[in-house]
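Only a single protein chain was left out; the remaining protein chains are all shown in position.
Presenting chain A:
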Amino acid sequence: MSNNNASNNLITAKRAVNQLRLEASIRRIKVSQAAAELRNFCLQNASKDPLLVGVPSSDNPFRPPKSCSLLNRNLIIFQLKKKAETNQ
């Protein structure tokens, strides 16, 4: 019985060491580079983000918008893209 416990502890400890060796060996990049890429992703997609940009209040967001009666250039682009997607 005690032999079993001892070998179980050994197995668990060995597993932990192997796992840590694996994690320690992965390739990492600098936070500055990672952060820059996160920032760029946000900025590139900001104009297409409906919770940031909004939808015209006369529209129901669950239906594709029917008309572009607004002057906002970004919104017009967003609506055209959405239309193209639903037509595909």
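Note that in this section contacts are C-beta pairs under 8 Å (C-beta built on N, C-alpha and C of every residue); 3 or more make two chains touch, one makes a residue touch a chain; residues count from 1.
To be clear about the criterion, contacts and distances are computed from a predicted model.
J.: From the names "Guanine nucleotide binding protein (G protein), beta 5b", "GPI-anchor transamidase", "Small ribosomal subunit protein mS29" or "Gap junction protein", which one matches the UniProt record for the unseen chain?
T.: Looking only at the record, the undisplayed chain corresponds to "Guanine nucleotide binding protein (G protein), beta 5b".
J.: On chain A, where is the contact patch with the chain that was removed from view?
T.: 6-7, 9-11, 13-24, 26, 28-39, 41-46, 48-57, 59-63, 82
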